[in-house]
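Heads up: the structure comes next, in structure tokens.
Every protein chain but one is kept in place in this view of the complex.
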Amino acid sequence: MIINHPLLGPRDSAEFIYLGDASLIDRPDPEAENRDQAFYEYAYLRDNPAGEHRELWFHEGGDRSWLVVTRNTVTHEITEVEMARDVARTRGRST
Amino acid sequence: MHDLTQITALGGSDAETFSVAGVTCREVPEVALAAVAARMGKESPTRAAVKKAIGADAPDIARFAEASLCAFWTGPDQYMIEAPFETHEDIAAHIKSLTKVNASVTEQTDGWTRFDLTGAGVRDVFELLCALNIRDSQPGSAQRTSIHHLGCFVLCRAEETFSIYGPRASAGSLQHAIHTAMKAAL
Partner (left out) sequence: MTQINRLGGGQIDRATTLRFSFDGKDYTGHPGDTLASALLANGVRLMGRSFKYHRPRGVLSAGSEEPNALVELRGGARQEPNTRATTIELFNGLFAKSQNRWPSLAFDALAINDRFSNFLTAGFYYKTFMWPAAFWEKLYEPIIRKAAGLGSLSMKQDPDAYDKGFRHCDLLIIGAGPSGLMAALTAGRAGAQVILADEDFAMGGRLLSETAPVDDAPALDWVSAALAELSSLPNVRLMARTTVIGAFDHGIYGAVERISDHMHTPDEGKPRQILWRIYAQKTLLCAGAIERPIAFENNDRPGIMLAGALRSYANRWAATPAQRIAIFTNNDDGHRTAVDLHAKGVKIAAVVDVRPDAPSSYDFEVLKGAQIVNTRGRLGLTFAEVKQADGSTRILECGALGVSGGWNPNVHLTCHQRGRPVWNDDLAAFVPGRDLPPGMAVAGAALGEFSTHGALKSGAAGAKTVLGLKGRLPKLPKACDAPVSQTAFWYVEGCARAWLDQQNDVTVKDVKLSHQEGFRSVEHLKRYTTLGMATDQGKTSNFGGLAIMAELAGKSIPEVGTTIFRPPYTPVAIGAFGGRMRGMEFHPTRLTPSHYWAKERGAVFVEVGNWLRAQWFPLPGETHWRQSVDREVRQTRASVGVCDCTTLGKIDVQGTDAATFLNKVYCNGFAKLAVGKTRYGLMLREDGMAMDDGTAARLAEDHFVVTTTTANAAKVYQHMEFVRQCLFPGLDVQLISTTEAWAQYAVAGPNSRRLLQKVVDPAFDISNEGFPFMACGNITVCGGLRARLFRISFSGELAFEIAVPARYGDALMRRLMAAGEEFDVTPYGTEALGVMRIEKGHAAGNELNGTTTALNLGMGRMVSKAKDSIGSVLSEREGLNEEDALLQVGIKPLNPNDKITAGGHLMAATGPIDAAHDQGYVTSAAFSPTMGSMIGLGFLKRGADRQGEKMRLVSPVTDLTVDVEIVSAHFVDPDGERLRA
């Protein structure tokens, strides 16, 4: 597959390591009351859609950026590629 | 002055050279490297420090810039400074003195080995080594790629001159891959 890196342009997916669902960015609040349940779901439950999927790829063979790729798991069409750091910030992650 | 002798990545005292049909591969051990990563919010002063270090504007994405020294882009707000080893063995300390706390600086000299390839058929050789669009690689480009499972940088210094940086510990494997591709392609 070809992943269109936001900075480097189209790159062969062989340069990347796939991690999994981009929901891994949304690490639960370890102080929250329901943290046990939240962490359990975070670590073990996934939707696994046949269709559009947002997922994390690590550009190991490139600039070492993490990317969030929106890919159709049936057709492999990739419709969006974002810097994971930007997605994380947008989703409220910081320190 | 310390009295320990150095050896090249290939384990010798002198650099090795290899030629096939007008293309030459030359080991280049006399290089000092320092990685520079801007700290949060300090991207601009870091670029200014890089400019001071090399005598030219900090390079754009996937490019290198060169004047007194050279710097190539390695990631978002990350650069590798390249200098002659003989005069810049203390490169990390030197660069840190310019960036100060605006950037994290790490010596990378012996993390890498370098081979320079020159000659008319050099792009044919690259076609057997890595997935880069080598025909489109213009002088000034600095790209990351994989050569036989080794993460490398490929810099296009001139129309027929490229530098390959690869991991030092695998220098033998990298050299073998380059030589094999030269014999196969040329």
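Chains here go by letter, A and B, matching the order in which they are written, and residues are numbered from 1 within each.
The definition used in the following text is that a residue touches a chain if its C-beta (ideal position, glycine included) is under 8 Å from a C-beta of that chain, and two chains touch if they have at least 3 such contacts.
Given the structure is predicted, the values throughout are model-derived calculations rather than measurements.
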Of the candidates B:47, B:144 or B:168, the residue in contact with the absent chain is B:168
Touch rule applied to chain A and the missing chain gives residues 1-2, 12, 17, 19, 24-25, 27-28, 30-31, 35-36, 39-40, 42-44, 56, 58, 60, 64-66, 75-78, 84-85, 87-89, 93-95
Even though one chain is not shown, chain B touches it at residues 1-9, 11, 29, 35, 37, 39-41, 78, 90, 101, 104-111, 127-128, 130-133, 135-136, 148-150, 167-174, 176-177, 180-181, 183-184
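The definition used in the following text is that only the chains that are shown with their structure count from here on.
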Whole-angstrom distance, CA centroid of chain A to CA centroid of chain B, is 31
The answer for chain A against chain B in the complex is residues 7-8, 12, 14-15, 60-65, 83
Listed in rising order, chain B residues that touch chain A in their complex are 61-62, 74-76, 78, 131, 144-146, 151
